[in-house]
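Structure provided below as structure tokens; questions to follow.
With one protein chain withheld, the remaining protein chains of the complex are depicted in position.
Per-chain residue numbering starts at 1, and chain names A and B are given in the order in which the chains are listed.
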Amino acid sequence: MTPPFILEIAFVILILAIAVGTLVARAAFTAVLLFMIYGLLIAIAWIRLSAVDVALTEAAIGGGLTGMLLLGAVARLRESEGSGEEPGLPTLLAAGTFCVLVSAALGTLVLSRPEVAPSLAPAVMDNLAQSALGNPVAAVLFVFRAFDTLLEKVVLLLALIGVWSLAPDRVWGGVPGLRLYAEPSSILVFLAQLLPPIGIMIGIYMFWTGASYPGGAFQGGTVLAAMWLLVMIARLQPVPAISLRCVRLLLVVGPVIFVAIGLLGFVFAGAFLAYPPDYAKPLIVIAEATLTLSIGVTLGLLVAGPPDRMQQP
Amino acid sequence: MNSIALFAYCGAAMVGLGLFGLITKPQVLRKILAFNVLGTGVFLLFGVIARRGAAAGLHSDPVPQALVITGIVVAFSATTMAVVLLLRLYAETGEATIDSDDPPSTGTDGGR
Partner (left out) sequence: MTLTLNIFTIVAVSAGSFFFMAGTIGLLRFPDTMTRLHALTKVDNLGLGLIVFGLLPQAEGLLGALKLLCVWIFVQLSGAIVSQLVAQLARRDGEQR
């Protein structure tokens, strides 16, 4: 029971307490705030598990963007608070027993034999030199399991199309109904003028350094999306209509270039998404750069939501 | 019990809490929050598996880490779709809850 372990126990108890608070809070606003705190605490838990790339992604997407999305939803649903009937005691007891059983089963299964867990780390480290990257997680994401990353980007695009398709037909192609700050006070405008240049630099740095150190395209793209959302909320830039050609071009440039590089792999290296040995690093950097840009635009538009008015000509 | 086991129990508890909230809360927004808690618990269990697979000079197996990064992004897209569906449900029927008994009645015939 060393002091660091006692601190970890306290930390886990805090995480569980905040999770319980998220679920039992009476006001939806309180629940969403507790959820954002919970996301940031989970990011620290990831650092304790020695997974720094995952911690960056969780802090950016899980804590930041999801919280912003849910806060917008809470603001729109304010009139319907407190409605809905809570289930009766038998349902609660049955659900509670079921959940306790699931938790216990998962806990024992994850920690069960074998004592030396099977691991793919040696295989990754053996082939890391071939991939010309220094960060093993980036190598897995963009070289060894690049197909998963390509499909993940396509899933993001499909979710965006799904969000757009929920708009009424008459405003298809219109401007997303992002909740702009009602009174553009000078303080928010000041922040939206000061922070985005620094934020864009940090986002590009996070993508660039992801080749050798923790970071990567998704983390950098999320920071870019956050800066764009800040500029739109402070009304420094108008929310773009979804029918604009440059918006759609930026959305697809990432996946298209990634697929093109993959098809080039047929010609030069014999398999889809295989990289020719000498050109691996430049190709990966090009794919990651366009992917970062696309991810930034996609995540920003996902939070902005479906269109709800036509663009004023 | 060491640090890895502690986080495994934490992840399993989060899965249980999220599942309980998903089943019992009638408001859809609370269900979405509980679903996210459930998802984070599952990812934390992945993280424990990755941490147990520490080998070859790394402190954590990178393949489950990459899977979790993909999972976080996909969970976020699912959450956005769920939130937009919820807002549309609220705009069409005026209710933001899902009761198990009666289906919500649409105000119009589903048209625009």
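FYI, contacts are C-beta pairs under 8 Å (C-beta built on N, C-alpha and C of every residue); 3 or more make two chains touch, one makes a residue touch a chain.
Small disclaimer: the values here were computed from a predicted structure and weren't measured.
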Interface partners of the hidden chain - shown chains only, full complex considered: A
Contact partner of the left-out chain, one of A:Ala27, A:Ile161, A:Leu180 or A:Leu194: A:Leu194
Options A:Ser165, A:Ser185 or A:Gln237, residue touching the unrepresented chain: A:Ser185
Contacts of chain A with the absent chain, listed as residue ranges: 185, 187-188, 190-191, 194-195, 198
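Here, only the chains that are shown with their structure count from here on.
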Inter-centroid spacing, chain B versus chain A (mean Cα positions, whole Å): 13
Touch list for chain B against partner chain A, complex: 2-21, 23-27, 29-30, 32-34, 36-37, 40, 43-45, 47-63, 65-70, 72-81, 83-88, 90, 94-99, 112
In the complex, chain A residues that touch chain B: 5, 8-9, 12, 15-16, 19-20, 22-23, 28, 31-32, 35, 38-39, 42, 45-46, 48-51, 53-54, 57-58, 61-62, 65-66, 69-70, 72-74, 76-77, 80, 83-87, 91-92, 95-96, 98-100, 102-104, 106-107, 110-111, 117-122, 124-126, 136-137, 139-141, 144-145, 148-149, 152, 155-156, 158-160, 162-163, 166, 168-170, 216, 218, 299, 302-303, 305-306
